[in-house]
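One protein chain is absent from this view; the other protein chains keep their places.
We just call them A and B in the order they show up, numbering each chain from 1.
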Amino acid sequence: MIRPLEHILIPVGLIAVGGLLGWSFFLAVTGEAGERLAAVALAHVPDSGVSNPVTSVLLNFRAYDTLLELAVLLAALLGIWSLGTAGSGFQPAASVLDGMVAGFVPLLILSAGYMLWVGAYAPGGAFQAGALLGAAGVMLALAGHRNAGLPSEGRLRLLVALGVFVFAMTGLLLMVVGDGFLTYPRGLAKWLILIIETAATLSIGATLAAAYLGGRPAAHPKSGEAT
Amino acid sequence: MTGQVLYAQLLYGGSGIVLVLLGLWSFLVHAPLLRKLIAINVMGAGVFHILVAIAYRGIDTAPDPVPHALVLTGIVVAVSATALALAFGKRLDQ
Partner (left out) sequence: MNALLVIFDLLLTLTLLGLAVVTLTSREPRRAVILFIAFGLLLALVWARLRAPDLALAEAAIGAGLSGALMLAAARRASGRTTSPADSGDAEDAP
């Protein structure tokens, strides 16, 4: 039996969308390019305070986008928290898994710190470092730690809002000083970027681990220490 | 040299478009929530793939950093949207 929606309409629509996308992509790639944004961005990388082009675009030229992205992450976590409390977690791990987790979590935290520092001149940066911290939290959750190594709710709220707060405050302070929102002065750019990235790393890691728990942390007196 | 760059851009960009279409098809046809989520993620991966292909400038030339920053932003937003959708799904099951 031929169902008209599934066997005719969807394939025809997909072919049409595909043809349109392919045609416009072909035109975009083969067409004569004017002055590209890449040339401007790459030319200004030495002024940005970091030498990794991607980090300089993320944290300097397009810092506005990154600030709003951290806000999106925070909003998603607030949405998850508003849907209810987290489940009761996994069973406590047996000794082999527990020993492996105890060895791996400090290594992950150490490599997150390395990733954060190295992001200034090589592949890496706040998002990758935050992902490693989040992975440490997921490992702890899988091994049966109910709160994934996150602090109690009051401090966790501060931690997940830290990235947006530090980012916005830096921007506002620069505005007060007279440089404009998130326009870093030459000499200070490297340090301002590092401060913002550190705060962003901590809150990305905490947000991802808290999102993995899938709900508001249940009130629990014997929660572990911060990741 | 430019021929080789163009061929790589068309090959990888074209496969990105195919990924978008595959994801869109799966999203429309399959009913379960988890399969729809995987389909959306594959679709997003296709979009990122197109952007990375556009940024490519040859094997020994520095690529365009602006689409790379966009994709990095997009990956994090995609995972937060996935987590939110899964939380909604969990709530629906209760």
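In the analysis below, a residue touches a chain if its C-beta (ideal position, glycine included) is under 8 Å from a C-beta of that chain, and two chains touch if they have at least 3 such contacts.
Given the structure is predicted, the values throughout are model-derived calculations rather than measurements.
Residues of chain B in contact with the chain left out of this view: 3-4, 7-8, 11-12, 15, 18-19, 22-23, 25-26, 30, 32-35, 37-39, 41-42, 45, 48-49, 52-53, 55-57, 59, 62-63, 68, 71-72, 75-76, 78-79, 82-83, 86, 89-90, 93-94. Listed here are the chain A residues that touch the chain not shown: 52, 54-55, 87-91, 115, 123-125, 127-128, 131-132, 134-135, 138, 142, 208, 211-212, 214.
Convention: only the chains that are shown with their structure count from here on.
One simple way to say how far apart two chains are is to compare their mean CA positions; for chain A and chain B this gives 17 Å.
Contacts from chain A toward chain B in the complex involve residues 6, 10, 14, 17-18, 21-22, 25-26, 28-30, 36-38, 41-42, 45, 53-54, 56-58, 62, 65-66, 69, 72-73, 76-77, 79-80, 83-84, 125, 127, 204, 207-208, 211-212, 214-215. If you check the complex, the residues on chain B that touch chain A are 6, 9-10, 13-14, 17-18, 20-21, 24-25, 28-29, 50, 54-55, 57, 62-66, 68-70, 72-73, 75-77, 79-81, 83-84, 86-88, 90-91, 94.
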